[in-house]
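Note that this complex is displayed minus one protein chain, with the remaining chains in position.
By letter and in written order, the chains are A and B; residue numbering begins at 1 in each of them.
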Amino acid sequence: MAKVILNEVRKHFGNVKALDGINLTIEEGLFVVLLGPSGCGKTTLMRCISGLEKLTDGKILFDDADVSNTAPKDRNVAMVFQSYAVWPHMKVRDNIAYPLKLKKVPKKEIEERVKWVAELLHISELLDRFPSQLSGGQRQRVAVARAIVHRPKVLLMDEPLSNLDALLRVRMRSELRKLHDQVKVTTVYVTHDQTEAMTMGDKIAVMNAGRIIQYGTPEEIYRRPKTIFVAGFVGSPQMNFLPMKVTSSGNQFFAENFGLRIPLRTDPRKDRLTVGIRPEHIFLEQPGNSVSIGATVYFAEKLMSETVLHLMIDGDTTIVVKVPYDLSVEENDKMQVYVDLNRIHFFDPATGERIEL
Amino acid sequence: MKKFFYILACVAICLWFLGPLFFTFLASMTPSSDFYSMDKIFPSKLTFEHIYKLLVNLGGWRAMLVSVQVALIAIAISFAFGIPAGYAITRYIFRGKNMIKLVMLFTRSVPLVVIAVSLVTMYLRLNLADTMFGVALAHAAMVLPFVVLITSSIFSGVFVEYEEAGMIFGLSRFGAFLRITMPLALPGLAASAIFAFIMSWNEVFAASVLAITNRTLPAHILSTAMASPDYFKFAAGTIMAVPALIFIFIIRKYLISMWGISLK
Partner (left out) sequence: MKRESMVPLLLILPALVYLVVFIGYPIVGTFQLAFSSPKGWLENFKYVLSSRDFLSAFLNTILLGVVVIPAQFVLAILLALLVNKKWKGYKTILYIIATPLALSDVTAALISYSIFAPNGYLNKILLRLNWIERPLYFFGYLFRSREFLVVILTEIWRATPLVFVILLAGLQSINNEYLEAADVFGFSAWEKFTKITLPLLKPSIVSALLVRTLFAFQIFGVVWLLAGRDITILAGETYYWYVFMNNRNIASTYALIIAILTFIVGWFYIGTIRSKHLEEGVRT
């Protein structure tokens, strides 16, 4: 187990800045999820931590030791590849034991540890098979077993669940998380599935274009997204973003547009604001502190346990509203919806940064 | 009707392609009196006399040994140089990679006919003229581009993640290559080695030009066959064909892809 510190880490492939100055401190024993759109540099970051890629610039420290120039084999990291990379010419047992052999662990102990991990991951019956005789889910367990059995300082997992079917994915999610609680190894987990990120991570690092935009607990990321990008990336359906003008009457400032008038607590010192409202924070019945807005139903997605409404609030502006029950509405129905004022986000339209108002 | 046509076609194919082979084998084992009697198509008995004489008395055995040695040395050299190059081409991205591939394609299509005579001049200076080793060096040059291209395609069939997993779990880059990639590539590499063996075993022009006393089997046959009685020619055909056919049979699974690389 180790604390991982990334200091101004850069990795360029020719002109492509895959990592463009990453600063991150991952506390010991934490399960950290790297979340971001395709191509944002998640895999590259993992490979840099593991040592498979040499940094263009910057430093990586495990605890206080600089490992930037250490070969992967001497870093004591483990990795679960997206394709699992379970060696096809070795039996499951040897796949798991081989890293231990390389580390010159005594034979007796190897046997014990293999037994322990096989039981932990329910693969005891598979030990004498070759990988080609395993299902995708089983292979994935073997990959995880191989990774944790040699007690790495850091465990890296690159979209380990993306090749599994939906049902198995949900099960493995909770199993991996439980496993982490048992072995407590510092874990970096890559995904672009936000449900996975929200449910598994102690902390989430949201990445975009080679940078880390926000690092925090799932709750922080959800409640107080630092930028429009994070706000839009986390949450489903996506947050509504409405461009608004700032008006004032006396000392009171408002954000106004589309017949909405949202009171602001302080002077934003800006003419314009982007207001973010999550679909689940717009209600059909009036909650406590709210403002209302008139809308026309444009389209309704009925998902049985919930209904996602696309509502027209202006000639060409729609907002999305999520209600947690089955609702019967028709297209072009007029309705009144209520925006919860306590859960509104404000962003600077120029920089995309969050503004606390 | 259709089925009948297929069967007919298959029979014709078998006759056309295997018939001549069969007759050659037959002729090589036909006693000479039977062979020269015009009304005996099938011999009264089979004999290994011609093959034995060709091998023992007419220098065939010696030439065969030279052939095998030449092929083995050529394989050793071309694989020693070809494997690292093939590995680099698949596993690294670097400038000039397409250039290198073009060079391989170009050198592969340079006929040995074109360079053999000039090689003699070079060999005279290097004291390699008329040596088995000299022929082997030329054959290695002939096989090397093929080896580079085929090993590169074999290595690209071994996922790079296997190797990377090896590096993460305690192996050096070279160790991962040796312990992970090589075992996985081995069947393919063995098949290519056999293929290279056949290429060298069958090459006749350079072998004839580069060595006079240390002739490989085909070169030996080329220079002596015309002056020998017919049944020795067939014996020669048989001992040339049989090893090649056996080897081809062993690697049949890989043949199509290998021909793809050696021909295109």
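The rule is short, and it goes like this: contacts are C-beta pairs under 8 Å (C-beta built on N, C-alpha and C of every residue); 3 or more make two chains touch, one makes a residue touch a chain.
In this text the structure is predicted, and so the values were computed from the model without any measurement.
Shown as candidates are B:56, B:117 or B:186; the residue that touches the absent chain is B:117. When the missing chain is restored to the complex, the residue among B:100, B:160 or B:182 that touches it is B:100. Contact with the chain that does not appear here is found for just one residue of B:51, B:66, B:89 or B:132, B:89. Counting the whole complex, the residues of chain B in touch with the unshown chain are 6, 9-10, 13-14, 16-18, 20-21, 23-24, 27, 35-36, 38-41, 77, 80-82, 84-85, 87-89, 91-92, 94, 97, 100, 103, 107, 109-111, 113-122, 137-138, 140-141, 144-145, 148, 198, 201-205, 208-209, 218, 221-222, 225-226, 230, 233-234, 236-237, 240-241, 244-245, 247-249, 252, 255-256, 259-260, 263-264.
As a working rule, only the chains that are shown with their structure count from here on.
Averaging Cα coordinates per chain places chain A and chain B 56 Å apart.
Taken in their complex, chain A has these residues touching chain B: 50-52, 71-73, 77-79, 81, 83, 85, 87-89, 98-99, 102-103, 146, 150. Of all residues in chain B, those touching chain A in their complex are 159, 161-162, 164-173, 175, 180, 183-184.
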